[in-house]
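Every protein chain except one is present and positioned as in the full complex.
The first chain written gets the first letter, and so on, giving A, B and C; residue counts start at 1 in each chain.
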Amino acid sequence: MASQDMYALADFCLNPMGTEASIAEYVAECVRVVKKSGLKYHVHGYGTNIEGPWDDVVKAVQECHVAVHAKGAPRIHTDLRIGTRVDHKIVPGTGIENQVKRVEEILAKE
Amino acid sequence: MASQDMYALADFCLNPMGTEASIAEYVAECVRVVKKSGLKYHVHGYGTNIEGPWDDVVKAVQECHVAVHAKGAPRIHTDLRIGTRVDHKIVPGTGIENQVKRVEEILAKE
Amino acid sequence: MASQDMYALADFCLNPMGTEASIAEYVAECVRVVKKSGLKYHVHGYGTNIEGPWDDVVKAVQECHVAVHAKGAPRIHTDLRIGTRVDHKIVPGTGIENQVKRVEEILAKE
Partner (left out) sequence: MASQDMYALADFCLNPMGTEASIAEYVAECVRVVKKSGLKYHVHGYGTNIEGPWDDVVKAVQECHVAVHAKGAPRIHTDLRIGTRVDHKIVPGTGIENQVKRVEEILAKE
């Protein structure tokens, strides 16, 4: 399987190190990069969901590192969750929201 | 510092193993447990934000393991991000939403 | 199941933020804390394996936060992997090394 054919759901939390403790400016820079990637994403309180072809997802994260280093962070640690499956096909751009929807549907029955 | 005095922002992604590939039922079970904990939480597409005193946060995650094992999962792997800070005081229940808000405010200025 | 009866294998990577970029002094402080806990551990190039009863494991991580804050870090982000299983009993102190051993045995047959 070519890496471009592998669809990935991911979530990453980028931590600049060697900077001040408040990092909202760096996180905002990441959001700009992710937005520019054209991939479906969702920013939450401890990271960012992102989905798309494997290569595009990891490329977006790499570009966040480039941008955050350019903004002054000498060191970056990113924690990335990335998932793939071959048992059913994900309609591009719907993977993340469907995961939440399935859980909400189960809870709504109660 | 006593662990109960340490306020934590966290995010966890619980993965049942040795089960079917579709895990929404197990994730829903986690949401029930987290809800019962009384802690502030937010479910997203690749995990759950949760915040509170350190002990309560890790206790909620442990209770998710108990509940998901009871539901039939022989093995569980959880990936937990947990953060603490001593440079400013977080008003209980506002940490996660404020992290998102600060980033949105920066982006809104553009 | 009481949390003290749940045996956990874990791995954590503690990242001080708002400090200098080189963090070996903080990591060394963590190793001191983990050693004092009496739990079985193994330091590697991107974190520390640790195993024991769930409560003891998360307590050791919490004490690392206390110690690293005391050493001057205003903010800490930890990324913790934690796993439990109910399908077979782990002899205390052998879980981590057995996971490596099983993989090595498979590869040795080739």
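Heads up, the rule we're going with is that a residue touches a chain if its C-beta (ideal position, glycine included) is under 8 Å from a C-beta of that chain, and two chains touch if they have at least 3 such contacts.
Remember, predicted model here, so these are calculated numbers, not experimental data.
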| item | value |
| --- | --- |
| Where the missing chain makes contact, among the chains that are shown | A, B, C |
| Residues of chain C (touch criterion as defined above) contacting the omitted chain | 9-11, 13, 21, 24-25, 27-28, 31-32, 42-47, 49, 79, 81, 83, 85, 87, 95-97, 99-100, 102-103, 106-107 |
| Contact footprint on chain A, counting only the chain that is left out | 1, 3, 6, 18, 54-55, 58-59, 61-62, 65-66, 69, 74-87 |
| Contact set of chain B toward the excluded chain (per top definition) | 13, 15-23, 74-75, 77, 79 |
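Definition applied: only the chains that are shown with their structure count from here on.
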| item | value |
| --- | --- |
| Copies chain A and chain C touch via same or different residues, half shared test | same |
| Maximum centroid distance from chain A, chain identifier (CA atoms) | C |
| Length of the line joining the C-alpha centres of chain B and chain C, rounded to whole Å | 19 |
| Mean-CA-position distance for chain B and chain A (Å) | 17 |
| Approximate Å spacing (C-alpha centroids) for the pair chain A, chain C | 26 |
| Contacts with 2+ other chains: residues of chain B | 79, 81, 83, 85, 87 |
